[in-house]
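Note that this complex is displayed minus one protein chain, with the remaining chains in position.
Coming up: chain A.
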Amino acid sequence: MSVVAHFDVHRVQYLDAGSHLVADAPALARDRAHLSALYRAMVRTRIFDAKAVALQRTGRLGTYAACLGQEAIGVCIADRMQTNDVLLPSYRETAAYLGRGVRMEELLLYWGGDERGMDFADDREDFPICVPIATQLTQATGVAAAFAYRSEARVAVAVCGDGATSQGDFYAALNLAGAWTLPFICVVNNNQWAISVARKAQSAAQTLAQKAIAAGIHGVQVDGNDPIALCSVLDVALDRARRGGGATLIEALSYRLCDHTTADDAARYRPLEEVEAARQSEPVVRLRRYLHAQGWWNADDEEALKNACSTEVDGAVERYLATPAPEPTAMFDHLYASLPAPLQAPRAALAARGSDA
């Protein structure tokens, strides 16, 4: 018997849960402006997220999937992607969307039951929220194949949860990305819980990153609450994909400090002690402590940031709430590029019925 193949799975962490820098941290660890910007983006996301939950609780928004505790993943993805790369998120990537230039009122419109929310004014090629699990991953391989076909140095970046790694579309996407050497990155936001099913119940695999191995692509595990590590592995993966070096699976370890959605009650299935323990390593506090320790951030900065974010969110909420409902006929108007003749009569009948019939 002989060993025909041998694989290692690496975990990357530079800023530990106690906000201490481990050795050989990259230059970003000393980049005050960049780290401050990442911190601002995380706080901005968190304040928006909390407002969205509050709007749902007071009957002014539909079901919403919060991202509390996982802000670093989306913030770093948006920070490291180039503008002309394409993002294909799940439904929990508010941080990435906001970083990519999606307007807060657009996300509120979508969760408020209005398709116009996915017609991003400033972000034209990123994919809409994907509610089915893992289907965005195979679509991302198609986006990546289009880039490769046109010889464009662009990357398709898809994000999914830990539960999604059980899906056929997940394996199929990784497999194709390997076989075709596609400029594709799959980031798994491993927040430990797929609604009520724990990570351990999802798969016997020791890591989710190792699922890359069978597909013949690069796989790495990263502390998903450590923005320095996240940016570092994203840079490696993005650069490799852009240079034709193929795909990467990034397992970002985090924890869902919130319910699955506002329609969920996580207290039914997970112990409070586990949540409290996870709170000790959450990304916003972790980076703030580090910035404090460097003397790069103080209480005044914090208050000014929170005030600015609250003002921005309040403005978005106002614009969202002031948006009139779509015309009833809008449900016909974007089914096809132009309305097929057989659908013209039903549309006219709906128009005649009016909005209050």
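Just so it is clear, a contact is a pair of C-beta atoms (placed from the backbone, for glycine too) under 8 Å apart; a residue touches a chain by one contact, two chains touch by 3 or more; residues count from 1.
By definition in this document, contacts and distances are computed from a predicted model.
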Missing subunit (named according to UniProt) among the choices "ABC transporter permease", "Ferritin-like domain-containing protein", "Cytochrome C oxidase subunit IV family protein" or "2-oxoisovalerate dehydrogenase subunit beta": "2-oxoisovalerate dehydrogenase subunit beta"
Touch with the omitted chain, as defined above, among A:36, A:175, A:210 or A:310: A:175
Footprint left on chain A by the chain that the document does not show: 86, 88, 115-116, 118-120, 124-125, 127-128, 130, 132, 135, 137-147, 149, 156, 168-169, 172-173, 175-176, 179, 331, 334-337, 340-343
